[in-house]
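Yeah, one chain of the complex is gone here, protein chain that is, but the others are all in their spots.
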């Protein structure tokens, strides 16, 4: 994710000239001196550190961007907040709800600007969905569904833990697909469709043991390989969520759909420039799902890029969030999702995991 | 459904010349004399009845096809079995598991040929999916998901009960989308992926009261408008099912997908001639979901129809089942799904409804 | 095609009860006594003939349906007209424009009801396209394009001529893809977009010699394997047409698209129940191609079939034309396309073939 964030910072000057502030890449930090030095040179960071505490202590640093595995988010964020730094944190906010609460408390006490990189909110097609929903076109909502399907951990020979594989190690990640993938789906859902009341989940670990890359030992796998849950939203609609890394044929299939009384919307990360829209008020004989190629200048963020019909990619969502973060500072407004916003996602994740374990409905109010 | 079945019987002579038996449309039965006479004339039935008991008592009738609302399936089937008739019954088999058990007992005691019209098994693309799965191409199965989404009952002004609307009346239908739509999804799932162990469901009735068409009174709605459940299959895979009549934009979107270790399959009723297939053993740089237009002579049932590329429709699945039923009689083999096969679908439906009501997991072994 | 037509006649009684006339299958004719007898029995024809002249001479025959190879269309049609029979003729009308002119003259002189089986006009999605265009929604037309791509003659080992392969024999067929496939595209185009002024074509025969199935000799192939042409329509729009039997991967890909000032339409035979529609008057941020699943009761012909979302197939277009033919007789109106209508298609085909041969533009007025 370091590459994605660095790219975002470097591009906002070029594509968002209305911003009054310029991002300066003062320093990058990673435990491996060799690697971090090479990264700093490649990406044009002025300096590098191998101890994040040193970085946080530096006076020339205004903002800290946390791209580490989940198990260090809380510690770094709390320290950075204490040092008065603005904080941008990779998702999920934390491994557990409790960690998340401590982070929110720290950051709000410090009063520093903050955001969490739930980048999919700023895919133009998703932002457009938000506009359409907020405009009231859908009417009463009946259904929300989302899934995030991958297939990269099917092989039982894949190790867990360590470089590139910490997402499979429950100690580093906190959970499996719930925190990694469903957290994205939940964040978007809360944004588009409001709060969740209760959840009923099923989790599964298909491969029970894997070699741990750091210890070389075969160890029990602690993460959820798959997680499915249904829920009630506060607005009365039903939610359905699924995530897995065992859906052969899907690389990163994040899809969402929302069905309202008057209209419906669908989106799919694999074709991220398209939004599908069904409007029941269209004349009946020519009614159908519209495939909207969200690349026109009057659609969200697209005045910054190319002419109609020309696609943008995944990383642009980070560029948009970085630009919005700078804008939010200039405007004195929060940049959503804030740590507090993301705590709600964490709350749902915690209830989902608990529901999977206890095989029972969980009220969100209990979290 | 009377039209669909009648059409099936009339076409098998033309398209399945290898059959040694010819269907004769001896009589059609319905309570309204006017309507049934007109229907008999239009479709070429030799005679008609207005009392099903009279029909069942006739000696010139070999087989009885039950297309009535669900609340009379059991009574008719049991009487027809007692009279030694072969029986073809519309789905769902029954309103309740208990009714279904009585029907199976009656039919097996009588030893008569029987089948239930879960017609989607015989859409060529679905039959091909079965062949591919049985051929072992998918390997260990991880996920099965299906949904059946409609949008025709969103208006609160729609009455319940009576002509054309008995599906909204719990007394006639037994349940809402569970018996009407999910039953299809469950039947196919059991056929393609084996038995289900346990289920956890959520049901919802969005419109709480509707005018009853027969009484003219506003009455409580007793059916489930939407039903979502997840489950474990005996083979270790996870199942996810959803059905609703409140998904704006979907007319009859029955989709299914199955993800295995080596390959995956997807199908969609709206484009019923296509099967999507992902084969991980394809060379990696040219690997992708294949869109198979199932219209070639070497694909199931398609030697009976047109040249490659030319589609068939919904009603052909009934023609196939009617032909298979005749074939099964000639071969002395059961015609799946039999009443007993369909009792399993009923068992799952019963557990799903119970789970929705009790908000708890239900073991299938308890049903 | 005999099966397709027979099926059409047998189904209109069931599905078009408003018709006052009933089709009686009096006799079927084919040169092989064995085959035709079996066909008559299978399909329920009352009798059969092996000499078409005997059939045409029969007094109990009101209408003659010509499903023979193209080289006998003219002779049979002219004789049937002389005998006062109504005539339904498979497309293309004739091998040459000259033959077609003689047929039209004969039929108009006899004053008999007539139609040519350009069945694709009566796919509901195509009929809906016609309604939308006639309603003026597209405005001034700029472009019309269509193709019909197949891949079944790529193998040089495929023989030409005789049973099942007469389409590859120029003497029997008149031309290759031009008369067989482009004729469909041209018929629809003339119907939807009006007359053509001039054409410029390219034709190709990829496999120069094939064994003739009847003679056993390797003979020169006389048909066009592929044909591409562009043209001007009278309304000022540009036309682009392509057909081939060498497009690997396409079984019967007939697609058409029409672009107007205000709106556009697209259709594809492989997914024949869908019509795509783009309406520029939609609000700009939610504008996109609509995928219309043409299966609702208010869409052409669909009140005859199933509930919304349930597809029909290829052969239904023949059922619709058979029903419309009967209706046209009852109304005393012509059933389009008539022989005269189809002569225009023949005129375009003749100009296209001539253009391919001479490598020059051809004015339609010269034909």
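Order of writing sets the chain letters: A, B and C. Residues in each chain are counted from 1.
Rule of thumb we're sticking to: a contact is a pair of C-beta atoms (placed from the backbone, for glycine too) under 8 Å apart; a residue touches a chain by one contact, two chains touch by 3 or more.
What you are looking at is a predicted structure, and each value in this text was computed from that prediction instead of being measured.
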Listed residues B:40, B:93 or B:128, member touching the removed chain: B:128
Candidate in contact with the missing chain, chosen from C:124, C:260, C:300 or C:313: C:260
Residue ranges of subunit A at the interface with the undisplayed chain: 3-4, 6-7, 10-11, 13-14, 17, 38, 42-44, 150, 152, 250-253, 269-274, 293, 295-296, 305-316
For subunit C, residues in touch with the removed chain: 142-143, 145, 151, 154, 200, 202, 204, 206, 226, 228-230, 232, 236, 238, 240, 242, 244, 246-250, 259-264, 278, 280, 289, 359-361
Touch residues of subunit B, complete complex, unshown partner: 128, 131-132, 275-277, 279, 282, 284-293, 296, 298-299
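In this text, only the chains that are shown with their structure count from here on.
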Central subunit by CA centre of mass proxy: B
Inter-centroid spacing, subunit C versus subunit B (mean Cα positions, whole Å): 36
Separation of subunit A from subunit C, taking each centre as the mean of its C-alpha atoms, in whole Å: 54
Computed distance of Cα centres, subunit B from subunit A, in Å: 40
For subunit A, residues that touch 2 or more chains besides their own: 289
